[in-house]
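Just one protein chain is left out here, and the rest sit where they should.
First chain written, first letter: the chains are A and B, and each begins at residue 1.
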């Protein structure tokens, strides 16, 4: 029996090689059909325990042993089996003369970034299970390592759950061969074991470090210099990181956004950025389609009906496809107390929530329910920083290569919400460089609003992308479509106002403001574009221009009113609170910004509520600087 | 030529074996490439007819014969072919010396219960075709035998119907090998023939006997002793048998149920029981998903729109997937004359209908249209035996292993419909043993009602199962979700009543009852929870508690009113009939129970109708025992 140092070939070429594992080696380094040098560290009735490294030990059963052994003896063994609990059994290896080769701990697993160059080869991979989908054939474990997520197909028996003890969240070591399968690289699993104890800890730490580092948002310079925005930037980076991390963890994302111009300027760039990042991270080419959904919402808050529906879909996807429950991303919506019931419904499930909004927030009401919350009001800024402006930067932090397609979007977002932000001129300049003058941007904004109205609950991805001109659309079509839709929108607004204006009631308030009231139920077309909120807004704008004076406009239906004011120091949320108390049985609720908002009441108390409201308005001070520039959420 | 008795090996080992079929053998016992002893029983121009057994005979064509033959001669033949009509052709077998082996009729087909142990082996199976689905590849015949249903894939040419003469309902003999295919055992068909005449009769009888016996509901002892329930039990067993049989026959089941607490306590247990039974019976693992659908219905009867939609889906499934038309199971709904038009629409198609309901039935109107009808009123009992109570027992008759998950459900059902049944205390005790005190049960009931409202037309399977805590849900989540939803429901009821109560009109009727009227269109929030029916009910309940006197409450909208009364001997169905006659052009219709119900009319006659209604109420006798405990169908 000869021993030689590793690497030095034995004198006798016929010698076998026996492997000596370094002390830091783990179970992951042990392979079948290889002789390892082991040391006996215990003797029991039914066999001997051997150590192969600090963390690898196992039993050699007495039935496969002959002779006698003492603790400390060397023994050359081969792996016989690994039990489900990770325990290893060895058997004596049949070697005579051998040379010893040391083996270092194999940190160099084949990562998901190197699968394509190892098609058909057996490789090892360590990672966290992020989805377990039972198909009619194999069980598909989606495993994320430091570099990506790969589906691993394990076959026990058709339709039977392979490795039933392995669950989402487990750290596993997969042995198998990458193969193409319907356009996707997946690993055909030969073996899959859950790492336990220190091995798992270490792998988890390694993955966590990698995840943490890969989740880092890109450090992109904002499209324009804008001190006000800088205050929100760290917050936005957190959201970018949360979203990137969500993608890396294989969790689906459900985007709910306000179905208006600003909302779409916010949601579409983020959607595209996430789709591209998902495509980069996931080997499964259908992943972008399965892992992100964008859904427009008509209401200015997250309705119980939508939350119930979202939850229901999420639970079904979990049940049917073994998907994790989604992260909910609320855009241009979601900062207010009205969102709380819906959030609380989801809170009972593992559904993180992130909000980017520029509507007046109720931080106290929502903060505990959110995993991230970006809102200019939280930094002493206001709605003039629109959600679309924020989200273009958010999209760039997620996927900076998108930048060139997005330069004109903040200007559209700003015009849509009539932002009076200082930055608007820079954004307009930026858009102008891309060939969008203000008229064209205004057209895009009108066209978006018009399309959103008719799309109702459909996301209308292609159409909206054509209108926004992102994701490589056809330029000519974009231009024609935008101008056609914008023209239609204006024509239909004109028709609506032709019907409504003759019925406008005017009153000179004591405080010197004009009050205009319009009964939109009786004097405007119903169920068509523009809806009551926009109708009221358009009337208001015309009256401001016409009079040059402070103006309040109230558009009322049977059980609601929308309010807009310019040049008057209103406090609508406070007025609503007072009316709630002063009019018992009025069923008054509502809110909004200080100078624009909406109010609901029961039909039978309409007159009383509106009269009381007007009285309050009459008491308000004139302040010509105040403007209801931001669109009412119609 | 030697003949020896069966079983005794010939002296000469080179001897062939010739098989002598027993007289009871059928075509199913004949295999290709085997020599059989036959007797000539007829001679025609084109060949000779031979008998192999009492029921097996066939032609040997003259082209393959040489020599001359006489009736009664023996001839050794092999099967040449089986024509589509089952006729057999034989040819002389090329044997010299042979020994004879008798063959008994092979009753021992390989049943669907033994497929997994015969993977890859050729087996025979006899059964009835229950679905024929043409795929792009093979034709899939779903065949049920005594033990289950198995898909049998026959390939003629890609996308071409194999065995076009074989249809749903035929008795067939399938020869082929069971194989795993996408997680499911299916038989790869080598041969498939329709049994005719006596063979078919016999097989059909055998299958029918097996079906009959397997369809038998389990004889489970009711969860509690309750004499009133015993009267309905035989009826319920019939439904259980019908449903089990439907599953065994491979027919889909469509469940329509009232979308309230009791309706869901009825439908969900039956759904789960059927899903589990389907999984047991069907080899196809997708069968539970394809063969049962649960659909909530908002109206208190089966609407034409729903029936049209159901029929349309059923016809499409038949067209696309070769499925049989479904059985319709109506739960907590379906006993009244208002259901008749919808039933009659379905009556033109092969769609059996079963109803389990506890609303006041019109047996004369519906009986002819139903295949089964369970309703406590048909046995001199009443709504106090709720549909949920009945259906928990029904679910147990179908799949008794479910029992432990259902013990608390009847109590929820009872509280949801405010059942004053004697049995309620036993049900409450039973639930208490499972850890559900009355408050918690009440919460579950409120939570269900609230969730049903927001789910609208979605079945929301997972969410409802979490609320009901069935099918192995997470206990903590169940508790949190229930208390959150229950609290929300109560808050929203409070908000609604805050708006409504100040507008309540009170009148002391001559008969001593209080009459309360509320205009729910003008003095309650619309399109939100609680809906008008529940709003009226909540007001009514508060007034009963407050006054302790007989109370009638009328909640009216533009063209409807919901009525509740306690302590007054009303007969609402009769009042509706009278109003129909007394108010021409009132468009009055409606109904319900004696003391709770709803009424519709044309908008323009509202005042007249309600005044006339109040007049009738005024004439009603006081009877403090009468209670409108069961919820109005809001």
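In this section, a residue touches a chain if its C-beta (ideal position, glycine included) is under 8 Å from a C-beta of that chain, and two chains touch if they have at least 3 such contacts.
Just so it is clear, the model here is predicted, and its values are computed rather than measured.
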Which of these touches the unseen chain: A:132, A:307 or A:524? A:524
Of the residues listed, A:54, A:96, A:225 or A:285, which one is in contact with the missing chain? A:285
Touching the absent chain when the full complex is considered, from B:289, B:309 or B:420: B:309
Contacting the left-out chain in the complete assembly, out of B:188, B:541 or B:559: B:559
On chain B, the omitted chain is touched by residues 135-137, 157-160, 304-305, 307-309, 311-312, 315-316, 318-319, 341, 344-345, 347-349, 559, 584-587, 600, 602-605
Chain A residues touching the chain left out here are 180-184, 285-286, 451, 454-456, 458, 460-463, 466, 477, 480-481, 484-485, 488, 495, 498-503, 519, 521-526, 529
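Basically, only the chains that are shown with their structure count from here on.
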Interchain centroid distance [CA atoms averaged], chain A/chain B, Å: 41
